[in-house]
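Yeah, one chain of the complex is gone here, protein chain that is, but the others are all in their spots.
Moving on, here comes subunit A:
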């Protein structure tokens, strides 16, 4: 017994040596002898199986009844509770109705229908001769058409056919307008007030306390004609940090106001909203693919698949103390695209 657990495999014969195998084979003993089932030999077992199948079909009938009970006897009263109950009864009713039939038929097949396997010969998919005939026929067809002898016809047909496909693609041209430069522009402009998302009420600089974050839309967005399209570009996150923890690069010192900064909420990766703000670390995280932006470094990417920092919206306050944009974003927001430059 222990001969395979010690010693090298070469000595135990468990690793094949050249020339072994493939030469000799064991004889096919043929199909194993058929073993009758209990129901084949015992009439009582056969009757029992018959009854079991019948009971399973009755279960199915019960299931259908249960379905209609749920459908008619449960009045929907606008609460999730009754809806769930009805859903449960409809589902269980269907489950019993289906499983009763299914399990019943399979049980019938397994216990009462013949259970000896039968062997059937495979045949060639197509006889060799047919294939040769087909080849000859195709050859004759090509020969009679003359396509081989007349390269001019062949080549012009080929060219025409390839070209004729293009109108089918071109006809879809009117699916949409050309991009133009709409992706570069948002609703933000000089003097546009920063308002709360979604209510649209303007935000005073004094409302923005240190550590707070606002979801911001431009004033007038809710009344705009293409609200969602505009919103998909214009949404902004507004946060207030201690001014000394911000490190604005040259030329961007006046893009914030007393530590209040506004950044595009649309991730520069594939465009999901960057909705999670970590107050302690001043990190912004996109929940879709976990791109992480560092607010203290002008939203530079510090983790994840994004490459570009979130675009900053230059802001200031107007004479009533409300936060306003001083211009549109200085670069296109959202995911990168070829013409972005």
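By definition in this document, a residue touches a chain if its C-beta (ideal position, glycine included) is under 8 Å from a C-beta of that chain, and two chains touch if they have at least 3 such contacts; residues count from 1.
Note that contacts and distances are computed from a predicted model.
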Name under which UniProt lists the unshown chain, selected from "Acyl-CoA dehydrogenase family protein", "3-isopropylmalate dehydratase", "Cytochrome bc1 complex cytochrome b subunit" or "Fe-S oxidoreductase": "Cytochrome bc1 complex cytochrome b subunit"
Per the touch definition above, residue among A:86, A:224 or A:296 touching the missing chain: A:86
Residue in contact with the excluded chain [from A:103, A:213 or A:317]: A:103
Residues of subunit A in contact with the chain not shown: 1-4, 9, 13-16, 20-32, 71, 76, 78, 83-84, 86-92, 94-106, 108-110, 113-115, 117-122, 125, 172-173, 175-179, 182-183, 197-198, 215, 217, 226, 228-229, 231-233, 235, 265-266, 269-273, 275-276, 287-292, 301, 303-308, 334-341
